[in-house]
Every structure is written in C-alpha cells, then in structure tokens.
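Heads up, one of the protein chains got dropped from this complex, but the rest are sitting where they should.
Take a look at subunit A:
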C-alpha cells in the first residue's frame, strides 16, 4: 500500500490522497491504540511529503500572487499558506478519533470564516479567486465526511440548507439594493455637485420612506376602515354638509380651503363616528384611531433615534478636531466627481481650506481688539432677538385678525385677508433668514461657526412662529368650546320644539329630519386639522414658487440678458444661484414637524406629505441640474449630519407636545369625531381594557399604574442611566490613556529569534522552532482529554508553551507568533 500511495502522492491533488488515507484510517479505527508505533513512522514520512507539497503549493500560489505588490499582503499570504498548511496537516489522520474529528471541524470552521472574511481582505482578485476555490474544494470534501456515522445525513442536510439560506439572503440583499428609488438621479447629482448637495436628497429620500410608513398606518388602519365599514356619507349629522353650506360646498375655492365636501370626509377628524365597533369585523374604530396616533409618534422616535445612533457609531466619538490637516489632505477629494467644472471648483475650495486652516493655526493666538468684537456680537444678538420678537408678535396679531374675519364671515373679505396667516408665516420664513445673514456680518465669526449660528437662529425663528401659531390656535379652541355649551342648549331647545310639533299626534311616527338640517356642535378638532393642512399647502406653494422664480427665472435672465448687459451677469451679480443645502434641510425638517403635530387631527396629512415629497424630489432634482452651479465653498456634509438629526429629534419632541397636551387636558367635542361623548380622549383605552379583555388584565394594568410601582421603576431607570454614563466616561478616559501610550516613544523593535542570543547547543528547527536537547521529549501530561507535551526548558526554548497532541497532528503553537 505505501508504494502505490507514493505514486499518487506525486500528483498535485494531494487532498484526494489524504482522503484515501482517511478512509484507510477509518477502517483501522479499531486498531487506534495499536497504531501508535506505526503512525510514528507514517508521521515522519508524511512530514517529508508535507515539505514537498508545500513547495508545490507555494508554486501554485505564486502564480496567483503577483510580484512584490503585496508588500503588506505578503505577511497575510504566508499566514494563509500556513493556515492551509496546518489545516492540511491536521486533516491527515489515519484514525478518526473524536479529537481528530474536533480538529477537522475546527479546520472546516476556519475555512468558512476565511471565506466570509475574504471580502474584507485587500487582496487582488486572482488571489481571492484561488483562495476561495481551494477553500471551497476543501469544504466540499471534508464537510460531508465530517458527519461519518450516525447523523451524517442530517449534518449534510443542515449544511445544504445553510448554504441555500445564505444564497437566498444574498439575492434578497441584491434585490433590495436594486429597488432603492431615485438612485441614478442622486448619483448624477453627486457627480456634479459633490456629496453635500447629494446629502440633502438622500435625507429627502429617507423622509419619504418615513412618511410612506406613516401614510400606510393612517390610510390602512384609520381611513379605509371608516370609509368601507363605517356609516356612509349623509347618514349622520356629523357626516353631512350642513344645509346652509350646501350651495357652495362643491366650489373649487371652498375645496382648496378644505371646506365643503372635503371637510366632511374621512380626511378630517370630525367625520369619524364614535361607535365602538363597526362592520362585520367588529373593528374598534376609536381604539384604532387613538393607537395609530400614538403609533406614528412612537415609530418616528424609534427611527430617528436609531439613525442618530448609527451616525454616532460611524463618526466614532468626539475626535472632531484632532486630525484636521490629515483629514483635509487624505479625505477631502470626492471621488464621485466626474465633471471638470466641479473638479476645478473642488481644487479651488481645497486650496482655500488649506490656506485658511494654516492661517487660522498661526493666528489662533492673536486676539485683536476683543472688546469691540464682543460688543458687536452682543449688538448682533440683540438685533436678532428683536427680529424674533417682532415676527412672533406679527403672527399673533394676524391670527387674531383672522379670527375676527371668521366671525364676520369669510365672503366679505379679499383673498389676502382670508389667507393672511399662512402668507405672513411663509413670507417671514423667507425674509428673516436673509436679515439674519446681514446682521451676522457684524459678528466676524469663522464661516463654519457663522453657519451654525445662522442655522440656530433660523431654527429659533421657525420654532417661535410655530408656537405662536399654536397659541393663537388654542385661543380659537377655547372659543369653540365655550360655543359648545351654547349650542348644546340650542339643540335641546330645537329637539323639544320638534317633539312639541308631534306631541299632538302621539301615535304618529317621529318626524324624519334630514341630517343636513340638524344643528351642529362646533368641532375644534377639525378646525385644527384644517389649519394645519392649509398651512402646509401654502408652505409648499411658497417653496415651489420661490424655487421657480428665485432659481429658474434668475438663471434664464442671467443667461439671456447677458448678451445685452453692461457687466458680466454670470460672473458678478446676480449670477447663477447655488443650492442652499442648510435652508432646504431646515425647511424639510419643519414641514415634518407640522405633519407630526397635525396628523392626529387630520389623518390625511401623511398622504398629503407623501405626495408633496414625491413632487419635491423631481422638481428639485430638475432645478438643481438646470439652474444651480456647484458651491464655491464646500462644507463637509457629514459634520452636519448629526446636527440635522438632532434638530429633527428636537422638532419631533416639540411638535408632539401640543398634540399630547390637547389629548390629555381638553375634552373632545360632543358632536364629532371618534371620541365624542367621552370625558377625555384616552378614556377609550380604559373602555377597551374593561370590555374587551378578560378581567385579570385590567387588574394587572391597574396595579401597574399604581404610583407605588411606577416610582421605583423610574428610580431604577435613573440609576441605570447614571451607571451607563459613568461607564462611558471611564471608557473615554481609558481611550485617552491609550492614545497617550500610542504617542509615547516605542521600545526598540524586538526581533523574534535573535541568533546571537540563542544558548549554545541549540539550532533552529523547522519553522523557527528551537530544537534543543530535551525539547520534544519533555514530560507528557494529561490536560483534560488531550495528551499534552509541554516543553519546560524555558531558558533554552522560546517555544516554552508548545503543545503537541498525542494524535500526532503535528506541532501547534499557541500564543507565540513566529
């Protein structure tokens, strides 16, 4: 047998031979104990062959390895070779004892890990191919063989299912990547304008995704059930246009204002019936309405916080300024740029940023005339505060005026007076930022700092406007609620008068009154919903019109008037406009805030927003490519990424506050909406718990709401936060320590095996191990179920913790890397 085996060994397919050995070994399994002697000789022979095979192996790898290109990868090459070597040595057992089975399993796992890690290794394609091919061949041969004996079929089946699952996952990932909308558009913009402009569109796309989900929730769980299973239009007073308004209920002007038929439809809160369960499905409408409202907010929080956490992970903590110059040099070029004009701009901006950074570093100690600067800054802030206060008062004034107009009836006033509030808010949003820009010239900040101040001020402006608007709305709500008492009194009078008319003939059936004729209670929720919808529509219109006029018209004028104008319009004033990333992002964020605020009262808002974002995407993509030029001063997109997310989170919090306040404190209208008749809107939860769930659940909830339980829980959470904060602080300190250690002068490099220092009588063995007398014949001892030989001559042998298994699988080093 050995002789025929030798012939086969000459072949390159040495693995096949090994399998035959293995087969032979398994036949000799019962002679495992006796084969100790024979396997010793076999082992030596195999080791010699090993060296031959290694030479062949190296040749085969050489063909795929290229020159000295992988000067860093060479170390890895040898690692791979050695790994494969070791693995090959290990899996040449003549017997398959359980330890060898374990070893084989480990080898198979190593190969699997190698395949998975292959993508992350910076090797050339050929090398990856060959490694992958060899690993896969190895796996094919031995993976099935592992399951010898009982359970083999199951093991092979599991392996096959696992492979199929991986393939399915990969295909699914490819499919989802291909499904991402607008990818080509955004890439085109990226190549022309760089990554900061493209980041706005990516943000827009992400917002679109969120709004789609919100739309799905409100449409599927609120609007559709009521439309399909609720009582139809005209069957109840709240669902019918009142007789007085019927004549102009279909007018376009009224519909545009979301009155008339639009108001008495599933689009607004007032249409919904308070019946507990509707349709054959017994769909709990009020409960669903409430839970969808809570769910939209909860989902938004989750998504925003998850995105922030992911961004924070990527930036890796707060090292913002420590690698300023290096980052400018190594990471400032945007490889996506494919346009020569953009490239030129990029060159110019890189040069400017280098010069600025160098100057800044030199001048960082100079502070000239700090008192004047401070005074100017204080003055600028004071002016800004005045602007903010002024705009807040203006909005309040306008809202009160429109209330007066509403009382007098809208028909008597001009279009401007009817839409005053919205127009004023939009115009303020347009002109105040420009004012802030002018004021900030006083302050003399570094451009990036100035931009952050500007963003902060615009944020404050929008927030102030929004809250003033809400306060004005609250006044209207209170008015309407006072009206309710009056109306209720009127209604009882009216019903009494109806009964009086029929009291004469007591056997006659009750008079049928058309729902349109029944006097209505006021519905403040629908009014609030309408106000938000109108605000959003006017905001959208303003944005689009400014886009068309400010960008498109300007570009057309500059292009065509340039032929007959005194100075060069394109180079000087006004020239083409740049894309204002931060302004647009802020606009988007505030819009979303308004959606979140109003979605509870007008379920149509997410649908409206989806439509709006869709149109915006196309319009703005076209406008950017057609009318804008690349920015002269290119700011990093990513530095602001978390800033925008933080603003979104703040807006989310601030916009859900008013809705929550109204839900918790104000009683719902008695005559409209799904909560009519209840004392508070959240009573619907109580009601559901009592009637739909078994009794013990409501008991559990009542215990859970007990202050005796809630307070300790909150205390526990506070303690957990404190603990997490202190551990994160200690990690940061450890980080700083490590960084300091890195920068300390390193000890002189240690050579692995300095020949001079080796004690006499020793010489290097294969693979750098020391063969000193007594090295391998050291004492054997049982270590668990392994037979371990440990070399104890620590003074002679640098491999003092070499381990060797009794199964003759060769030397394995543990710990030391030679």
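Here, a contact is a pair of C-beta atoms (placed from the backbone, for glycine too) under 8 Å apart; a residue touches a chain by one contact, two chains touch by 3 or more; residues count from 1.
We take it that contacts and distances are computed from a predicted model.
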item	value
Protein name (UniProt record) of the chain left out of view, among "2-methoxy-6-polyprenyl-1,4-benzoquinol methylase, mitochondrial", "Serine/threonine-protein phosphatase 2A 55 kDa regulatory subunit B", "Transcription and mRNA export factor ENY2" or "EF-hand domain-containing protein"	"EF-hand domain-containing protein"
Which of A:182, A:354 or A:494 contacts the chain that the document leaves out	A:354
Among A:336, A:406, A:471 or A:685, the residue in touch with the chain that has been omitted	A:336
Interface with the unshown chain - residue positions in subunit A	66-67, 69, 71-72, 115, 118-122, 124-126, 128-129, 132-133, 170, 173-174, 177-178, 187, 191, 195, 314-317, 319, 322-327, 329-340, 342-344, 347-348, 350-351, 354-355, 358, 361, 636-639, 641, 742-743, 745-746
